[in-house]
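With one protein chain held back, the other chains of the complex are shown just where they sit.
So, chain A:
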Amino acid sequence: MASSEEDGTNGASEASDEKEATGKRRRLGFLATAWLTFYNIAMTAGWLVLAIAMVRFYMEKGTHRGLYKSIQKTLKFFQTFALLEVVHCLIGIVPTSVLVTGVQVSSRIFMVWLITHSIKPIQNEESVVLFLVSWTVTEITRYSFYTFSLLDHLPHFIKWARYNFFIILYPVGVAGELLTIYAALPYVKKSGMFSVRLPNKYNVSFDYYYFLLITMASYIPLFPQLYFHMLRQRRKVLHGEVIVEKDD
């Protein structure tokens, strides 16, 4: 799931979400706070630049063709930089689960590097614009939410946006990603890219085409779980509802 709305399913991060929102937080060292503030400001700026570039391109050219090519360097830079978020969880300065963050960032890296970067014919598909718009709005909201939380000045609108935009953006983003992967399938099959065939001395094979099919199928169980988790978090944070979580 490429949407980065997920903030961890464990109690600690749900609590931290609430804590972030109300300005109370675990005691972070000065260096950690300074770094995270810088990181979140930089990412907010990066995705803003992307958004503006996309709008300008469309205003100037009137078409989405060539849009991906024009913003790809910026996209790759900022999306790849997000790998640091896994490190933040690993060293404990962000109280989210490493696994959840890892899955999210990996799925974004997968889309950017293993689909749109590697399969050039699909770069002008409309579905690409669909997920790019979804990601951009989501990330600007998310990173500015974190920035303001770290600065202890969270405008209600940002909090509202963070917990409401996803309702539309998440399914839109997923649709864009799935349609893009689907469009890429014939090219993958024909070229046999990223695939390893038998016989070989390591006695393994890998078929990228079938891998993509399985990836698409995996959205079916994963997307509803993440979506409903965000809905539950939304109810908790915005409306203070006490949800009795199913214990494991």
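Methods note: a contact is a pair of C-beta atoms (placed from the backbone, for glycine too) under 8 Å apart; a residue touches a chain by one contact, two chains touch by 3 or more; residues count from 1.
One rule holds for everything that comes next: contacts and distances are computed from a predicted model.
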**Prompt:** Can you pick, from "Very-long-chain enoyl-CoA reductase", "Histidine-containing phosphotransfer protein", "Cytoplasmic tRNA 2-thiolation protein 2" or "DNA primase", the UniProt name of the chain not shown?
**Reply:** "Very-long-chain enoyl-CoA reductase"
**Asked** What residue numbers in chain A mark contact with the hidden partner chain?
**Response** 198-205, 244, 247
